[in-house]
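Just passing along the structure, written as structure tokens.
Apart from one protein chain that is not included, each protein chain of the complex appears where it belongs.
Now for chain A:
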Amino acid sequence: MDLGSISLVAFFASLMVASTPILLAALGEMVTERAGVLNLGVEGMMIIGAICGFAIAIESGSAAAGFLGAAAGGALLSMLFAILTQFLYATQVPSGLALTLVGVGLASLIGQPYVGESPPLMGKLHIPVFESIPFFGPVMFQHDPIVYLSLILAVLVGVFLKYTRGGLILRAVGENHDAAHALGYKVRLVRVMAIGFGGAMAGLGGAYISLIRVPQWTDGITGGIGWIALAIVVFASWKPERVVFGAYLFGGLTALQLNLQAANIPLLFVLPYLVMLAGVIYFVIAVAVGSWKKTLDVKPTLKTFAQFIGVGLVLLLIGIATNYASSLDLLMLSSAPFVATIVVLVVISARSKGASNGPAMLGKIFQAH
């Protein structure tokens, strides 16, 4: 056990890297779902993006070209879904699942010649001035361009949905496609574009894994990140800022898990304190925001705070009782990011009334008549 071997700077920097692919894919899926389309093929589009990006980067020698190719590849695969669901009126859930199967298989086929090769690396983009801030500089401002791009895209998507006419039309289509049609909006066109955007973003996310995070090609390289992105969209109540939060929470826990494993520290040794710390942070933020907006509701806030502390104490007791057994810890290490992300987002979405209501037309087939 060696707590000192974990460098906080390296941990937080790896957190941002681990979060970026999830954020990209989840943002794309969120836009698709806000238009009323449930595309469960995120995992398939991500892995197609991963191999397209990888192959094009190697053939062209440029990582940037690889990312462009990945976005195009993901979008192209998503058009298969668009044709099935928007023009042939196939049901969306099985179509999305089929898309994942097709994507994973196709990626494996395309990827055969590339196993074992190394892609060209993408240079880091250090932000001038900010990079020299102690601690925050190396953590936040010495990354590759895609990390910044993903955050900029998150802001742009949020602004687009909330403040632009295009965003309003997209939300309207997702809310009531019959009404949107009656008012003369092209429901199918909007949806095809939203599906394509989702595909391109998933492709970017996939390429980030194969070109930067890993960087090499192996079968099944995305390893379920697409499914986590889907879950994050739902539990983030289809809100961009919460998608960012969810993606970074999951990325953070993944990075923590890897760091702990490397330092040979049982997860249960630190997790209880982290949960309790999260509770304190939540409480401070909730009180501050609540009293600023004058919507502070003390009782539920205290209740959630107590829940965090309670969970932390339970985990502490489990750890002491099992004497940090290594088999239990292995199980927890691999599942912790998944479980914790879902639990936290469920708590958040359950707390805000009505906010968990998704787009009313989600997954429904639209036929003009």
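The rule is simple: a residue touches a chain if its C-beta (ideal position, glycine included) is under 8 Å from a C-beta of that chain, and two chains touch if they have at least 3 such contacts; residues count from 1.
Here is the rule we go by: contacts and distances are computed from a predicted model.
Colleague: One chain of this complex is not shown here; going by its UniProt record, which of these names is it: "Dihydroxyacetone kinase subunit L", "Circularly permuted type 2 ATP-grasp protein", "Response regulator receiver protein" or "Ribose import ATP-binding protein RbsA"?
Modeller: "Ribose import ATP-binding protein RbsA"
Colleague: Using the touch definition up top, pick the residue from A:183, A:288 or A:365 that touches the left-out chain.
Modeller: Checking the options A:183, A:288 or A:365, the one contacting the hidden chain is A:183.
Colleague: Sort through A:168, A:263 or A:277 and give me the one touching the missing partner chain.
Modeller: A:168
Colleague: Extract the touching residues of chain A with respect to the undisplayed chain.
Modeller: With respect to the unshown chain, the touching residues of chain A are 165, 168-169, 171-172, 175-176, 178-180, 182-185, 353-354, 357, 359-360.
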